[in-house]
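The complex appears here without one of its protein chains, the remainder shown in place.
Up next, chain A:
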Amino acid sequence: MQNIDRLILRLGEMTLKGKNRSRFEKTISEHVRAVLRPYPKAHVRREYGRMYVETGGESVEALIQVLKNVFGIMDIIPVKQTLPQLDDIIAAAVELIGEQQIEQLTTFKVSVKRVWKEFPHSSQDMNHLVGSPVLRAYPLLKVDVRQPEIELRVEIRDGAAYIYSELIPAVGGFPRGSNGKAMLLLSGGIDSPVAGWQSMRRGLEVECIHFHSYPFTSERAKEKVVDLTRVLAGYAGVVKLHVVPFTEIQTAFTTTGQDNLMITLMRRAMLRIATKIAEQQKGLALITGESLGQVASQTLSSMNAIERATELPILRPLVMTGKDEIIQIAKEIGTYNLSILPYEDCCTLFIPKSPTTNPNLRIIEKVESFLELEPMIERAVEQTELMIIEAGSPLQLASATINEDWF
């Protein structure tokens, strides 16, 4: 794609929301500028309902790769730009089709849109004027106006003509952070990072909360979560990670003798802590990676008993999604390989032999009342460690022992 001068970014469904449109476009434009920071020669321009990126000589492939992940962009169109003159347009069209390396019979059509009405040829005429030289240059092309495999589009505006044929689908969704903030309960597993990414794609600003039970779990388990957060930060720019010390509470639960209620008790305590952190950070909901029926704590009656521990709405993006599909998304967004690293986290540790699938709320509340939970929860919130994870940054934890000069 060395002949591409610019990329058109078409914005997605948010354009429907009339009043917010301008704010949304501004957010996307900021996000685009942020991901393009490593490409100083690229230049961004905003226009109604779309955005232009002048490549300025940066690698088009690299630009597309980062722009594809910007929330709110529906698709990316690599464009050749010329003066609005017939000869230039034809030359550019021939060159653009040449890049597709046509090796077998391929159907084709030209669609010309003449926005600049002073242009001397009508759209109808232009279809023919551009189409014939292209067909002559590439004998394997055949015209099919109904279902062409290649549609060569020409847009003639005052001052410039844009020639393009390829639409590259992008991630879509709503602009980053445009729908408010919520707190993601991030374990080290496969589901919660996916739930986080999906929430981000729907325009939520996500802060992550991780429960860490040192020394029952290792530093590696924590590092893994930092890495997962870093992958998420790759989509949002920056993500906050709250690491909550959970050892005291977990130990307290193990002394109750209620092994089969362990998970329910733990999950309720986590929700209480997360709720408090959400209040501090002005988050309006909690997000979990729960998927209905996947494990004992994710049956409907477990969810029912657990959810009563908070008054915040719980968003469960994956609640009706099957495991295979979740894994597929995890692979696509780059969290899967991290998630399957085999470090114990506080949920896999102390798993009882037969966790209950139908917890009795009355018993749970009774157990909790014996434990004087509230001060422990306060302490955990107080001792929570806040980490700011930036896209592409090296491991924050690792930097303590890693001397960059060694590498």
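What we mean here is this: contacts are C-beta pairs under 8 Å (C-beta built on N, C-alpha and C of every residue); 3 or more make two chains touch, one makes a residue touch a chain; residues count from 1.
As a working rule, contacts and distances are computed from a predicted model.
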Have a look at "Nitrite reductase small subunit NirD", "Cysteine desulfurase", "Succinate dehydrogenase hydrophobic membrane anchor subunit" or "Phosphoribosylformylglycinamidine synthase subunit PurL" and point out the UniProt protein name belonging to the hidden chain. "Cysteine desulfurase"
Of A:S218, A:T256, A:Q281 or A:Q328, the one touching the omitted chain in the full complex: A:S218
Out of A:L140, A:I168 or A:I402, point to the residue that touches the absent chain in the complete complex. A:I402
Which residue of A:S22, A:N337, A:N360 or A:Q383 touches the chain not shown here: A:N337
Touch rule applied to chain A and the missing chain gives residues 218-220, 223, 337, 394-395, 398, 401-403, 405-407
